[in-house]
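For this view, one protein chain was removed and the others were kept in their places.
In this document, chain identifiers A, B and C correspond to the written order of the chains, with residue numbering beginning at 1 in each.
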């Protein structure tokens, strides 16, 4: 009944081993949505000019400009790390600091890609509650690091993650406040939107409301986690002069795909007709059902408010082990065995969520 | 009749514009083979662990080890530039020189990706006839650049392209001779195998014969040009200690895809059952038919011997313009209008080649 | 009476403007000791082989090995930033973290030189009292940043400053404890010894006791602040295999001086006959006299214990302004006007200290 796959190096066994695994580890582990696959198939007709001069890639700027209600430059790539790193290195000199949350993907999960692309730029981690930071949190750190001329890094950019690494969501006013503060320090603003769709659904707003209208200038618009195979878009709002450097960094880091149409076709299908929001709505809904079950549980509690598609649960080690014994997989918080993350994706079925809640309650 | 697509930014027009274009510009512009698409669809079932811990990625080492008849480490990525740059940066210190042909992709088409990944390593271009260089050509340049200790770059690696950028193919003995010379200078050997399949078909040998058995230690095994969407593999023969650095460089450059299964599934389908060789055989055959037509032409001549899937033609400007008027597209040699390249791919139909030969003869 | 110089761009004025300035801003602003100048003059005789193959440079390893009572490799350079950056980049991969105090010079005063030399290595600042951190402080941060494989930076090195940026001194046992902890994480240990002489005097120990015997593997041995013109030495204890990479980094960053004898001659004169300790003893003594005066003052207080040649004073804005009005210059703590630093050097005269204490008391 459960859809499953897991690593196997034995070449003699059949390809897919069926095992009782219910995967709530990460939306990175979800399959692609069928509509995305169909778009790939449709784009696979005849020749197409290489390196982004194809019909699909050429449509990206218009399609995203329409979606975001403003002139938008689109740099398609195949990973979020590439989108984040190109964005930050485009606007930050090697002696510039990028402020971000201490749990930000760019700080703890990218092995220094921003530092590599940015030739030694520095990330400064901000401590902040619930996976988010406020303008005050940022200002405090900036002020405490006041430099002296050529000897010191200069504040250069801020990057916030929407929805956050803790499954919470920034309100537009919170973003605006951070972007205002950034502007007063001449800093560029970047949003890591790896789970941007989940945030838009959560807020019930327009994409523009929680991005450029709130002051965001660059965005890594994620699609892989929410239904694509490998497709992300670096979006640039109102800063056309940044295109050249961003494109150079993309090429030089090996991220200008020859058959770019296959990334662009995914992105077009993802945003056209609101598919991305449908997929995110589904994922958020499944998450909210589990969060409700946690709320009703006598022991387990929510570590953070569940505002998108990730649920962080505090519970006993024994409790978590009971879930594992039932074939349910999830990820423990680094260094903790009483705190775990459950991620719901576009592909999580209602039956799977039912089963999870059922084992939890048992 | 002709399958066509070309850039269009008008969002109101139908998606695919039919135009009289016969594309011989590059195999980079070919679609994916249907069998590869089918493999993608098949792999899109249920959850799969992220970042290469999936079932498909875990099978790569075994599958390539079988294909190459030796222990082979496989680092899948999505572009050839990434494979080349990771390979070279893994074995070359920032103060090391990589020797390559003056027309090598790494030297003229990657915008300095090897220098970027390798933190300022240096490429030294070797002049050599027919898109290839010999051990003597390389030794001459190395000897002329004899350095003095800490002041100078040291010879560190050699990279040769098989089949070459001129559509020619290195004989195994030629490779062996270069690798022997490299070994005497303590240099690592790398093959850019963007069109490796075309070379293997041309030589009628085993993959091992024109790679590690001839002394190659690292290979960028290309698949995108010959039927995949975006899939390349960095292969490491007999140097398992290089895996860690190569994997770090992959991650840090944003090339560790979360849903890696979609790259690995392409690669497995590509090599299983000899698909890659079937596709390359077809491409080479179409190229040889056009080369034969050139051989019989009163004016046009072959610039290089046609040994793989690329045909380089010397002709009059008027001649080439006649082809263009007939809707045939191809690429002129940089700075020249009397020399052009025609590339044949797995997807070039016999009818397309017929049409090209027909216009040529007219 | 007061020795003074200050910036002046008018070319018509006499060279040295006498002004009532008593400089306690930094030992960086002190002149060179006469004995060092004499050594320069003595070394300026005839030709000497370039790039460190001269007579003076060739003696460095022996001279420092004798001073430190162990085999010591010496890489002379002309700035502390160069010594620190070469040291850290030699032992840290681009994906490695260097732990240091939040106020460390490498973190706040070198504009990212370690990140530049180290191709994007990361510095992780440790909060710790009195300008120092403990093994526990470091372990807490390492544990809180526990990574996951290729996605995360790895702990790679620790750098501590002796004497510290707050004028305090690590006890040998404190260093040993940090180095033990580092060793358990396979980290290399580095000491920024910009004011090492002041620490040795303060501790009354042998140089070895507060360096390699306590577990330090690499040291930036400072001399410029304490009597040289521009001379620092990167010392490597018991790791001869590091020499090649360190020398490459020195050359590649432009720090291999052609007339290296003039750096090496300074270093030899500095350590021979204990000159460096005499100079440091004098500076420490002047500092202690001022610290005593602060201790007796009704309002002003010491922010940190004065253990070397720097005195950190907490006082009223009005108080500090009174000093300034008397021609006394010093540096305010960044962003504070109730906290200031007074530095005493080998060249601070007893009369200058008297005058400072006198104005303080008035």
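Convention: contacts are C-beta pairs under 8 Å (C-beta built on N, C-alpha and C of every residue); 3 or more make two chains touch, one makes a residue touch a chain.
This is a predicted model, so every value here is computed, not measured.
Among the chains you can see, which ones touch the chain that has been omitted?
A, B, C
Would you mind spotting which of C:41, C:129, C:144 or C:351 touches the chain that isn't drawn?
Answer from the full complex: C:41 touches the omitted chain.
Sort through A:132, A:225 or A:251 and give me the one touching the missing partner chain.
In the full complex, the listed residue that touches the missing chain is A:251.
Check each of C:77, C:123 or C:169 against the chain that is not shown and name the one that touches it.
The one listed residue touching the chain not shown is C:77.
State which residues belonging to chain B touch the missing partner chain.
94-95, 108-112, 115-116, 118-123, 143-148, 150-153, 334-335
Taking the full complex into account, what residues of chain A touch the chain not shown?
Looking at chain A, the ones touching the missing chain are residues 51, 93-95, 119-120, 150-151, 247-248, 250-252, 256.
Would you write out the residues of chain C that touch the absent chain, in ascending order?
3-9, 11, 15-17, 21, 23, 25-26, 28-32, 37, 40-41, 44-51, 53-55, 58-59, 61-63, 77-82, 85, 110-113, 116-117, 224-225, 229-230, 248, 251-259, 262-263, 347
Just so we're on the same page, only the chains that are shown with their structure count from here on.
Shared interface numbers for chain A and chain B above half of all numbers used, same, or below, different?
Shared-number fraction above one half, so same.
Since chain B and chain C are copies of the same chain sequence, what is the angle of the rotation superposing the Cα atoms of one on the other, rounded to the nearest 5°?
With C-alpha atoms aligned, the rotation comes to 180 degrees.
Which chain would you call central, comparing Cα centres to the global Cα centre?
That would be chain A.
Let me check something: if the centre of a chain is the mean of its CA atoms, which chain is farthest from chain B?
Computed centres place C farthest from chain B.
Roughly how far is chain A from chain C, going centre to centre by Cα mean, in whole Å?
From the centre of chain A to the centre of chain C is 43 Å.
Round to the nearest whole Å and give the separation of the Cα centres of chain B and chain C.
About 52 Å separates the centre of chain B from that of chain C.
Return the distance between the CA-based centres of chain A and chain B, expressed in whole Å.
So the centre of chain A lies 32 Å away from the centre of chain B.
Scan chain A for residues touching two or more other chains and write them down.
110-112, 116
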